[in-house]
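Only one protein chain is missing; all other protein chains are in place.
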Amino acid sequence: MASASANQNLMGKALREGLFAGVIAFLMFLLFVGVETYQDINNALVWRTRWGLLAIFVVVAAVGRFVTVAFIKPHMDQRKLNKAKQGLLDVSDEKGFLRRHFLKFALVLLLVYPFLSLLIVGKQGSLKYVDNFGIQILIYVMLAWGLNIVVGLAGLLDLGYVAFYAVGAYSYALLSSHFGFSFWILLPLSGIFAALWGIMLGFPVLRLRGDYLAIVTLAFGEIIRLVLINWTDVTKGTFGIAGIPKATFFGIWSFDTGATNNFVKAWGLSASSIYYKIFLFYIILALCMLTAYVTIRLRRMPIGRAWEALREDEIACRSLGIDTVTTKLTAFATGAMFGGFAGAFFASRQGFVSPESFVFLESAVILAIVVLGGMGSLTGIAIAAAVMVGGTEILREMSFLKVVFGPDFTPELYRMLLFGLAMIIVMLFKPRGFVGSREPTAFLKERRAVSGSFTKEGHG
Amino acid sequence: MEYFIQQLINGLTLGSIYGLVAIGYTMVYGIIGMINFAHGDIFMLGGFAALIVFLIVTSFFAGIPIALLLLIMMVAGMLITGLWNWTIERIAYRPLRGSFRLAPLITAIGMSITLSNFIQVTQGPRNKPIPPLVTDVFHIGGLTISLKQVLIVVITAVLLFAFWYIVNKTPLGRAQRATEQDRKMAALLGVDVDKTISITFIMGAALAAVAGSMYLMYYGVASFNDGFIPGVKAFTAAVLGGIGSLPGAVLGGLLIGLIESLWSAYFSIAYKDVATFAILAFVLIFKPTGILGRPEVEKV
Partner (left out) sequence: MTKDTILKVEHLSMKFGGLMAINDFSFEARRGEITALIGPNGAGKTTVFNCITGFYKPTMGMITLARRNGKELLLERLRDFEINKVGGVARTFQNIRLFSGLTVLENLLVAQHNALMKASGYTILGLLGLPAYRKAVDLSIEKAKYWLDKADLTDRADDPAGDLPYGAQRRLEIARAMCTGPELLCLDEPAAGLNPRESAALNTLLHSIRDEGVSILLIEHDMSVVMEISDHVVVLEYGQKISDGTPDHVKNDPKVIAAYLGVEDDEVDEVIAEELEGGRH
């Protein structure tokens, strides 16, 4: 009896909340969804209604809320209760074979990925999988790993990371077009330039703490982009710099079709740009591995430990004789250097750079990947990059949606919308990211992961 | 001299708009210590609400008096944007309150991306022009002052006074200030913290909506990505004035507006945004608490 009435209460509550959500959704979407504005033949702005679409929004909101309150929430509460009763912790120590060897599998998969794709979809089909998915995701993995040093390890919130990416890309573009230096000289040079910029920008701002630092870095990021737009004599402004030379196979073979030492000709292959893409794939993979290797090594060195200590408690660091300014600066410069490498790679891959590629949104996306992955965790970040970047790339491919939504439907339009929504949803369910725990850098008896509830996120 | 005063007036107008948006940043930062990155897009949403209301109303009542039309646009924008911000806070920020510090920042950035792309998807990516609403112009000596400039400054002043009154003289304002000082203690003393924070978000959004309507009236065009740059400038204004301080936000807004118009007039239009960001960086580096902010003592 009692449970029946409780159930009725619950249903009544769910119904009320569902209705309420419907009303709210109706008011919220009435203007923006219910009304469409467009320009008529005379270029005057006019409007028409879209009641059907509005109805869908309202019904989805109402039903969604109803289902959440009536079924999902009680179910979740029940599960939590059961867990508490059994005394099980959220983190289980036992890992399956696959999870224990996850990293090895992932690395092997990455190494054979271009050939796998060649085998399955052929040369022409592979272009998409190697370039749009493989290289694109790996660029973000590298950027996010670089930013991870600053945000995840040292706890310094940097919202202008894309500036260093831009410095790397433009260093490469300008130096190669003016002086004709090759990729292999410019790659390290771009990293060094970015690191120098990191030190230059970092020096005045690293005294600041928390949100103030975030805003100043945002400001510097925007300043660099605006200078790139407006300093047209050097950067060609919004037109960007085109015709950036391709990377060469360590100077032995070229990927330019006209060159005498063309890779394709030298190996007697049929002409296709896929070979260059595969080559690029391995370069960025190697750069990613370098970033990971350096990060892992540095974490176990005094400087890396000092970064993490800084994230945990800056005042305690000072009391232990750690020069916090230098420590922050090294984190900033190291992160910037990897951003610079990624930028140089990006420039040679695109053959073209323009300020468009270095907007604030990019910084936000990279930061989001770091936080969504779980600050400090390389694996988590790589997964987040694959999911977020790969996910939005997949959307481009979903032409079958046109069948559902009609021929005018362009899935690309929804890319960033879904990206934004995904950021919100992941944060709501996993505020500490996919991998919340931290691997200790030294141990006496056994290495046990530190639960995310103990680690801090830094103040500056 | 006349040219200078002319630029001053232009800057004041622009600064009023920034100031209104800045109040939203400052109030939210003050009360929950969070940079509400989506606030610039709330401002954009307000502009779009006003635009759509304008289209609907003028298509039914072609001869409606401009003053009434403007009023309807603003009020409708305030209501709808307030509702949006209330819902956003409820769904995306409240569950993360008191959790990991970066989580709400990331959700706010995600919300900003979502909002601007939502409008891009539902209303299209192109700029939306409307015919000029207020065209009257006064000539005083060699100066040209348009009625819309006067309107913007006057409306800002009135709203400011109203908000100053609410925050300083009403029980609601007291609850806000108490929540700002110590959220736990305020809750223990019977302040409904959740409600207070919700109202703060609604108030901030309402001001942003007014600013959005005035921006639309001033420039006669709305676009889905109008949120970012004005948003960052308004945030700069809030920081410049001292984040957490209401008069500071307005003062900062006016300063940013003045700097922008004077810089464009005397140096180069191209670098006007660089000037804004450079000032932001300068202020933060040398006086992080802003002009009217309270100094922060490092506790050991």
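As written, the chain order gives the labels A and B, with residue 1 at the start of each chain.
One rule holds for everything that comes next: a residue touches a chain if its C-beta (ideal position, glycine included) is under 8 Å from a C-beta of that chain, and two chains touch if they have at least 3 such contacts.
Worth saying up front: this structure is predicted, and the values here are computed from it rather than measured.
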Residue among A:V23, A:L103 or A:M301 touching the omitted chain: A:M301
Touch criterion as defined above, residue of A:K128, A:R209 or A:R318 at the omitted chain: A:R318
Positions on chain A contacted by the hidden chain, ascending: 297-298, 301-303, 305-306, 308-309, 311-313, 315-324, 330, 438, 440-448, 450-451, 453-456
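The working rule: only the chains that are shown with their structure count from here on.
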Between chain A and chain B, centroid-to-centroid distance (C-alpha), Å: 29
Sites on chain B touched by chain A in the complex: 29, 33, 35, 45, 48-49, 51-53, 55-56, 59, 76, 80, 83-84, 87, 92, 95-96, 99-107, 109-115, 117-124, 126, 128-130, 228, 232, 235-236, 239, 268, 270-271, 273-274, 277-278, 280-281, 284-285, 288, 298, 300
Chain A residues touching chain B - in the complex, by the definition given at the top: 24, 27-28, 30-33, 35-39, 45-47, 151, 157, 204-205, 207-208, 210-212, 214-216, 218-220, 222-223, 226-227, 229-230, 315, 360-361, 364, 367-368, 371-372, 375, 413-414, 416-417, 419-424, 427-428, 431-432, 457
